[in-house]
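The complex is shown incomplete by one protein chain, all other protein chains being positioned as in the whole.
And now, subunit A:
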């Protein structure tokens, strides 16, 4: 005879889950000593930390010199010389930009960071953002170049540091994304010429290291252009960065386009919509939404890739740091200076990384609404 237990509606009791009350001892045991291997890993790890941490602490904190304008004070101490940051931060952050004009660079950094934050709020996403960024580009150019409104003119050969890093980064993304969309659409075009060109650009650029793309822009581009036309070095580097970002992001966008069901195209056609309205109003909004997490990955990488421009003599933040350490009094404290720069990079990248997690769960939620 089968035994069946019946519960009349409303009579089933809610019971607490028997293993839900852990206590901290239990948590520690389950988490760190759940078995032989887990216990061994915990012990080795703690022992390792115990040997490393004290010396790190001594170097970075206890024996460190926090502030001095006299490099010999650092030489006397056995710990880190954080004073190099205070001494050199203006050069690290603004490179060779004229010293008394640094405020312009600082404004650019604040302005661009603020706009980037605004642009990441999903509720503010609209075509109007492109207009805002276009206006922003003009503002940034006015601030950086000057030459009007009583601002002294500063050529791109004097630009450097964090504002330059931001400009390279934002330009790569803001122009690279539309390029990626164009390349991705072109790769799916029915016109063989367009398709071939787009596949060519994507595959060639993806097959080259960024450094060689930059060198090509510096060395090869002038060979193809009429000799009386000189293109600014920074501009050439920017074009290289944009194309590099665009080629990688194009493949991501293509993945998104492929994920859109054929029925969406059918519905658009049946309504009499042409190619461009279908793409801009129906296909791309959905495709881009799908690939935002993957694009964030490319965007974070684009931020770090800005450091490559220093190999062609453009002083991004890392290049400016290196240049600032040519000072014989401070050159031995380059480690500390690089740690500081690493921290600035980490702050930006970590923020973007957290944001990409936020946007991923947020968009995931929208899908199931």
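Just so it is clear, a residue touches a chain if its C-beta (ideal position, glycine included) is under 8 Å from a C-beta of that chain, and two chains touch if they have at least 3 such contacts; residues count from 1.
One rule holds in what follows: contacts and distances are computed from a predicted model.
From the set "Transketolase", "General L-amino acid transport system ATP-binding protein", "Spore coat protein JC" or "LLM class flavin-dependent oxidoreductase", the protein name that UniProt assigns to the chain left out of the figure is "General L-amino acid transport system ATP-binding protein".
Remark: the omitted chain is touched by one listed residue; of A:12, A:150, A:226 or A:263 this is A:263. For the chain left out of this panel, the touching residue among A:54, A:285, A:313 or A:364 is A:285. Of the candidate positions A:77, A:271 or A:347, contact with the hidden chain is made by A:271. Although one chain is not drawn, its touching partners on subunit A can still be listed: residues 261, 263-264, 266-267, 269-274, 277, 281-282, 285-286, 289, 367-369.
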